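A single protein chain has been omitted from the complex, and every remaining protein chain is retained in its original position.
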Amino acid sequence: MSDTVLLALFDDVEPVADTLDSLRREGISENDMVVVSGVPYPARVLGRPMVWERLPLIAISGAFVGFLVGVFLNAGTPLLYPVHVGGQPLIPLPPSLVITYEFTMMGLIVSTFLGVLWESTFPSYGPKYYERRISSEGDIGILFRCPQERVAEFETLMRENGAEDVVEPEAKTL
Amino acid sequence: MSEQPHRWTMIIDLDRCTGCQACVVACHAENNVPVAGEDEVRLGRAMHWLRIERYWEGEYPNLKARFVPMMCQQCENAPCEPVCPVFATYHSEVENVNIQVYNRCIGTRYCANNCPYIARIFNWFDPEFPEPLNEQLNPDISVRRRGIMEKCTFCIQRIRRAEETAEAEQREVRDGEVTPACAQSCPTDAFVFGDLNDPESRVAKLARSRRRFRLLEELGTEPAVIYLKGGDAYVG
Partner (left out) sequence: MSVKATTTPVLVVQEDPREEHLLLDPRPTKELNGMILEAMQRTGKGFWLAVIILGALILVGLVGAWGYQILTGMGVAGIRRPVYWGVYIANFVFWIGISHSGTFVSAILRVFKAEFRRPITRGSEMMTSFALIVAGMYPLIHLGRTWRFYWMVPYPNQRHLWPNFHSPLMWDMMAIFTYLIGSTLYLYLPLIPDLAMARDNTTGWRQKLYRILALGWRGTEAEWHHLKTAINIFAFAIIPVMFSVHTIVSWDFGMTMKTGWHSSIFGPYFVVGAIFSGVSAVATVLLIVRRTMKLDYFLRPEHFDAIGKLVLVFSFAWTYFFFADYLTEWYGGEAVGKELLTLQAHGPVAPLWYAMLITNIVIPWLTLWNRKVRRSFWGLLLVTLGVNVGMYIERYIIVTGFLTRNRLPFDWGAYNPTWVELLISIGSLSTFIFLYAVVSRLIPLVPIWEVREGQIAHTLRRVGRALVPSVAELE
């Protein structure tokens, strides 16, 4: 690949959104640029297309698995070893709802967490393009991939747009 | 639940009870119940599965003592059973009594709190049977460790033995064949034990008495211990 990764650092969000537009005009595709920041900026602030989020689906699937576990514990285990207590039915409905509810919530919570890890491919300590100024000084970075021969051109463009600094970041282990 | 084979029932005639405590001693001996000792009893940790509750009536000198022998009431709908997280206590379908499985108990003491009769006894310490009490331990019953809940079982070991004998001889258990230790030792015959499901048994006949009542019957626990109201029986 003759492509190079550049990282432009800005200190405000306004020029970042403008720069993203300039990059698009220069023919950089949406997938070849990414904003890295220490504070969350919603897609609409950055003027980026909305992405479909799978996390709610993962959470609901997890909740459903939890629900099934709850149902098994309440309605399945008494059949495996029936023990009668207190004149209550073997599988009483009202008390069963409590455990079923707790397991549903447990499934929801655990799967949401695992979902975040899965969707963001965490943990990943391998080499990544990053610059510690993003967290330590609050800079907003644009990482983008551009052809080798146009590096100087893009660097100038970035600076014109108000970039504090433009670097060719090394992929470092985080 | 008359479709069940047995409904073991205890009748206690309060008119006959003299408060002599022979039943309490017999219960200790039969069921390997340790003696707690003076200090512990003063704290409220007497280990009696069966105790004589004594109530005073009237003002001195016109004082009456009333005695109520109290033990596990073997409730049909026992409040202690559903609250146990590990099924250490449950309802036996055959004998129709409330079973305590010592080895399953982890000692949450929830059952004891939920018993309206406060009939359950906890092993606060490991039991001690000083000489010569160790010589008379009942081999039919295990000795319970510290941290375990226990209670009156209607002398389940005697019920089981009678059932096994009857089965070996291919007959039904006869009325009067099972006698718990308390009933056996009672000098005034205040305790009568038998199967309520057998309409000809002594307990079934006594249970039809007009004097019958059950403790805290309004709670709906359906106790299997039936008391016969005491008239003027008093001491003092």
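Per-chain residue numbering starts at 1, and chain names A and B are given in the order in which the chains are listed.
By our rule, a contact is a pair of C-beta atoms (placed from the backbone, for glycine too) under 8 Å apart; a residue touches a chain by one contact, two chains touch by 3 or more.
Note that the structure is a prediction, hence the values are computed from the model and not measured.
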### Task
May I ask which residue of A:5, A:105 or A:166 touches the chain that does not appear here?
A:105
### Message
To test your reading of the contact rule: which positions on subunit B touch the chain that is missing from view?
### Response
40, 43-46, 53-55, 68, 70, 79, 82-87, 104-110, 112-114, 116-118, 121-126, 145-149, 215-216, 219
### Message
For review purposes, identify every residue of subunit A that touches the missing chain, sorted by number.
### Response
13, 34-43, 45-46, 48, 51, 53, 55-56, 59, 73-74, 77-78, 80-81, 83, 85-86, 88, 92, 95-96, 98-99, 101-103, 105-106, 108-110, 112-113, 115-117, 119-120, 122-126, 128, 130, 132, 134-138, 143, 174
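Note that in this section only the chains that are shown with their structure count from here on.
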### Task
Over in the complex, which subunit B residues touch subunit A? Could you list them?
76-82, 84, 87, 89-91, 93, 222
### Query
How about subunit A: which of its residues touch subunit B in the complex?
83-88, 95
